[in-house]
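As structure tokens, the structure follows; a few thoughts come after it.
With one protein chain held back, the other chains of the complex are shown just where they sit.
Every chain is named by a letter (A and B) in the order it is written, and numbering of its residues begins at 1.
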Amino acid sequence: MSFMTKTGTLRTALMAGVATAAMAFTSVPTDAETLRWARVGDALTLDPHSQNEGPTHTLNHHIYETLVGRAVDGTLTPRLATDWYIHDEDDTVWVFEIREGVTFHEGQELTAHDVVFSLDRARTPPSGMAALHAAVEEVTAVDDYTVHVRLAGPAPLYVQNLTNTFVMSREWAEEHGTETAPNFAAGEEAYSVRNTNGTGPYMLVEREAEERTVLRVFEGHWDDAPQVTEIIYTPISEAATRVSALLSGEVDIVQDVPVQDIARLEQTDGVSVVRGPENRNIFFSYDMTSETLASTNVDDNPFAHPEIREAMALALDRDAIRQVVMRGESQPSAAPLPPFVNGWTEEMHAYDAPDIERASELVSGIYPNGFSVDLHCPNDRYLNDEAICQALVGMLGRIGMNVNLVSQTRSLHFPLIENWETDFYLLGWGVPTFDSQYVFDFLVHTREGAYGAFNGTRYSNAELDAMIQSLATETDLEARDATIAAIWDQVMEDRIFLNVHNQMLAYAMRDGINLDVHPENQPRMTSVTFD
Amino acid sequence: MAETDPTIDTSQIKPRSRLYRMWDSDIAYSFRTSPVAMLAGLVSVIIIAAAVLAPWLAPYNPYDPGQLNLMDGFTPPMEPNQFTGNVYWLGADNQGRDVFSTILYGARISLFVGFMAVLFAMTLGITLGLIAGWRGGWLDSLLMRVADVQLSFPSILIALLIFGVARGFIPPAYRETMAIWVLIVAIGLSDWVQYARVVRGATMVEKSKEYVQAARVIGSHPVKILVRHILPNVMGPVLVIATIGLALAIIAEATLSFLGVGVPPTQPSLGTLIRIGQGFLFSGEWWILLFPSVTLLALALSVNLLGDWLRDALNPRLR
Partner (left out) sequence: MIAFIIRRLLQSLIVMLAVALVSFSLFRFVGDPIASMVGQEATLAEREALRQQLGLNDPFVMQFLGFIGRAIQGDFGISYRLQQPVMELILSRLPATLELALISGFFAFVFGVAFGVYTALNRRGWLSNSIMTLSLIGVSLPTFLIGVLLIWVFAVELQWLPSFGRGETVWIGDWWRTGLLTHSGRVSLILPAITLGLYQMTLIMRLVRAEMLEVLRADYIKFARARGLSNRAVNFGHALKNTMVPVITITGLQLGSIIAFAIITETVFQWPGVGALFIRSVQFVDVPVMAAYLMLIALIFVVINLIVDLLYYVVDPRLRVDRASARH
């Protein structure tokens, strides 16, 4: 049995004999082409449009395909669309040229009609993808391999919204009665939740939700055959168990590695770790608008004072958090924006060294006895989220702010922001479109209609709102970038966000496996190579 | 003078002398002759005393965030920190807290939660068990069905419920102090059924025995019969449950922390420390997990051993 020698975590020859006898049955045999892949959570569904959620997309990317793909450097790559551009005569229309000779797993030929069907399905509630296609007015097939998408106005960046919108077979969907995304309230399971028919490089062989999903390579795929021919995907929710499974050789790749275990894994024979920045920033934010706060012991709103916001920025020791809490696995930054997102600049990124003395003076200048406030924090959403909050509590404690930490599970935390029930909170934000507009739409714009859903600051600036809205339809990219820069200037000046860092990702794997970190944490096993 | 004094004396001394006799002759003798009990007693007393005296014994106050320096994080025991040069006997944890001080403060919280939860569960369980077993009939059925409902809920869910309700009722300013009481109620409430079931079962058996029937015939008050005759008879199994129960309550608090409910992470209990330390099992910072675990182990083990001994010593038939 070859698995022991492959893992290289072997102790003594004697032990190996015993171990092999015991383990021979517990691990699936690994010929070079089977990859056992573990991460913290499972895909929620295999339906391609139901959930706009990372792990769901990650698995579905192996079964289904999108029109355009996202490379590990963040750029767009052709996938089912070979080319895409704004229509010469009408700047509200995007044109997609569809790849020819593509077949679904069950043999249907891919045509523009499947693409039209899929985009319509994705933009119709109860699809979870609808918000990304809210501006779409009509999708039409011009011929068998050309699709026109008409939008409400010019939308120069619409194509960026398509990297997680999968294409399914219209014929198959109609045959199985899943013309729309599954409806939770309908009380019946949709066929597409556990059955798939994509054009992707792998076919579904077996699935037990949260236990095991097996994918096998699709021989009829249009692209080069991947080296991995079989994927066994097992979610393992406990961090210690997940790392153990890799150390004991029961899995080949672990996607969600706790930061504190990276160093140990790197030192372990037979295991290697790759890391890279994730498209996600971790920051604190606060109600800086209301007259009074519910959780403070002073009569006004401390966060409404620019001095207090400045003091907090001066108290936050980002390097210490990086060094101790994140074990060096983060990119501290003052801007709530990952570096590869359009609108990011060097100046925004730069942050001041902490100055406790000055910060204390700023606080005591307004509140001689300091003040107290509640901080809300999730404890199961981001890397070491609770520990980051705890560290901030200590840092603010030194400048006269008595912060009471309330950390809880994500399903309790996020509604607080959504319902404006928190004065001070931690939030992480990814930018799937790789453009600043996405940040402004959700976090900066006044909360109204489709805007400001995660604007927990109650910040409202009519001038900025108008500028933000203009971004959607501005086709002159240079002018658009200038507007983005102007908005950022104002946002940074008003200190709407107290940004901590950009999160880093780490994948740990058996030696001999090569895989790059994907900025959206959506690794593709097609890109795995073996030494 | 000479006439009033004896009455005062008898009323004060009689109970005291009974206590005195009990402690002096039986229990103390048994304690003196059991090395295990003496060792367990010593360890318990040391840990409990250290916990109670934590604010005076601990070199730092780990609950004061203003005293912490994050850069002290992960300082190994007895070694200077590479950035700050600070030295901690048992090292520092991931937030730069002195592990020794944190254990003292944490043990304080854990012991308080444990004692109060057991007291709560025991009082509730014994009372309801006696009533159910004695009265029988519809009241028994009702109480036991309530027990069924109660048992159907995993303690985690009871805790979630109580936490949720508490969040609604308790003003933010008091939440930190209330978190402990919420835990006590949550753990106590999920534990009373055991006492009730055992007491009820034993009461039903004892009730049909001749001496109880005789007492009833004489016209003794039911409460008197229950307390004087039946309660002593069920104290054996109740003590078994209670001793394990104390350790269990402390551990239940740790488990709830593992599931994300419990005391605030800025004021960790022993269990919370273990939950946090568990994350560093593979990364080499063994002291964050080891020292709190050993403390909990020593505490739970000695309390249990003490309970074993106490049970044997209290039971006249085992002497």
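What we mean here is this: a residue touches a chain if its C-beta (ideal position, glycine included) is under 8 Å from a C-beta of that chain, and two chains touch if they have at least 3 such contacts.
Quantities reported herein were computed from a predicted structural model and do not represent experimental measurements.
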Which of A:Pro182, A:Pro354 or A:Gly394 contacts the chain that the document leaves out: A:Pro182
Identified contact with the non-displayed chain, of A:Pro48, A:Pro226, A:Gly249 or A:Pro354: A:Gly249
Sole residue of B:Leu68, B:Val99 or B:Ile274 that reaches the chain not shown, by the stated touch rule: B:Ile274
Hidden-chain contact residue, picked from the options A:Leu204, A:Leu412 or A:Val444: A:Leu412
Those residues of chain A which, in the complete complex, touch the missing chain: 4, 9, 11, 15, 18-19, 22-23, 25-27, 44-45, 47, 50-53, 125-126, 128-132, 182-190, 193-194, 208-212, 234-238, 240-242, 244-245, 247-250, 380, 409-412, 414-415, 418, 429-430, 442, 447, 449-450, 453-454
Missing-partner contacts on chain B, residue numbers: 36, 136-137, 140-141, 144-145, 148-149, 151-154, 156-157, 160-161, 163-165, 167-168, 193-194, 197-198, 201-202, 204-205, 207-208, 236-237, 240, 244, 247-248, 251, 254-255, 258-260, 271, 274-275, 278, 281-282, 293, 296-297, 299-301, 304-305, 308, 311-312, 315, 317-318
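Methods note: only the chains that are shown with their structure count from here on.
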Distance between chain centroids, defined by C-alpha means - chain A, chain B (Å): 44
In the complex, chain A residues that touch chain B: 239-240, 243-244, 247, 258, 260-261, 263-264, 294-295, 297, 317, 320-321, 323-325, 374, 379-380, 386-387, 390-391, 393-398, 403-409
Chain A contact footprint on chain B (complex, rising order): 64-71, 73-74, 83, 94-96, 172-173, 175-176, 260, 264-266, 278-285
